[in-house]
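The structure appears below as structure tokens.
Note that one protein chain of the assembly has been removed; the remaining protein chains are unaltered in position.
By letter and in written order, the chains are A and B; residue numbering begins at 1 in each of them.
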Amino acid sequence: MSKIEARLAELGLILPEPIQVPAGMVLPFSWVRARGNRVYSSGHIALNQDGSVAQTLGKVGAEVSQEQGYEAARMTGLAMLGSLKRELGDLDRITAWLRVFGMVNTAPDYNSYPMVINGFSDLIIEVFGSDIGDHSRSAVGLAGLPFGTPVEIEAEVEISG
Amino acid sequence: MSKIEARLAELGLILPEPIQVPAGMVLPFSWVRARGNRVYSSGHIALNQDGSVAQTLGKVGAEVSQEQGYEAARMTGLAMLGSLKRELGDLDRITAWLRVFGMVNTAPDYNSYPMVINGFSDLIIEVFGSDIGDHSRSAVGLAGLPFGTPVEIEAEVEISG
Partner (left out) sequence: MSKIEARLAELGLILPEPIQVPAGMVLPFSWVRARGNRVYSSGHIALNQDGSVAQTLGKVGAEVSQEQGYEAARMTGLAMLGSLKRELGDLDRITAWLRVFGMVNTAPDYNSYPMVINGFSDLIIEVFGSDIGDHSRSAVGLAGLPFGTPVEIEAEVEISG
């Protein structure tokens, strides 16, 4: 068993199935694009175990609380790890997290976006440790996100040859 | 004739002239920045053939329909290909599309951003094919875009030495 797989099991974390894209929606791109030692992850959102879109929807600071936003960011991380695993075969190939761009679907008067995106960063550090898991990050407020999801995150990571 | 040039001709596609920046506006950066085998494209918008800003302006879901947004995203792709061609000399040098960040100027209640940015992704796949043209992507709702343009897209691509 790979080291990261073992760590996920130890933490009791299960990666969700690929996203179930709603009927009639075509998404002509890849969830993960790997070239050389760089891997680009598309914007991911929180999914249920079966890949359906998690139903905590709406704007953080309004329908969605900061705590629910944090949890959505964590679930977004699990969805992204699922995509990375399917593309890379083994998450142990990730040698460094580089860039995390955290987008929060925001109510007009809310701005504690870092507290929301921490749900993603905390997960990555827990799973990969602080050397590999460390990353640069932005956490900002978007006017809207697909499906009305409260959080969307894209990332870039480094892999070994 | 290069392969991509031939493909553009076959599809009847013409790349627009460089953007005509409005008088009094100085833009102290490059539309394309190439270093090593990576090329970074600035955020592009839809242009008319002569490089003037396309006049379908406003928010998708309000003044601009989803179909018009799709068309704007496609025109944004043509503008970006124009910039890439001027910088790289030959679009055949592009060996892989890597990252596409699609920004939609959104009305408050609209969120089908993927259907809009598909106008860009579909173009790239049509022109480059699915191997080179495949990419990671986010499609999200912005509170505003320069000139009131409905779509802005930035990207990163890989080139051969």
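Following the convention adopted for this analysis, a residue touches a chain if its C-beta (ideal position, glycine included) is under 8 Å from a C-beta of that chain, and two chains touch if they have at least 3 such contacts.
Just so you know, these numbers come straight off a predicted model, no measurement behind them.
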Completion exercise
Among listed residues A:P16, A:G43, A:G82 or A:G141, the absent chain is touched only by A:G141
Practice task
Out of B:V32, B:A46, B:A79 or B:I94, point to the residue that touches the absent chain in the complete complex.
Solution key: B:V32
Problem - Chain not shown, touching residues in chain A - result: 37, 96-101, 104, 106, 108, 110-115, 118, 121-122, 125, 134-143, 156, 158
Problem - Residues in chain B touching the chain absent from view - result: 25-33, 35-36, 38, 40-43, 101, 103, 142-148, 152, 154, 156
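The rule we apply is simple: only the chains that are shown with their structure count from here on.
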Completion exercise
The angle in degrees, nearest 5, through which chain A must rotate for its Cα atoms to match chain B is 120
Handout entry: Cα-centroid distance, chain A relative to chain B, in whole angstrom
Key = 25
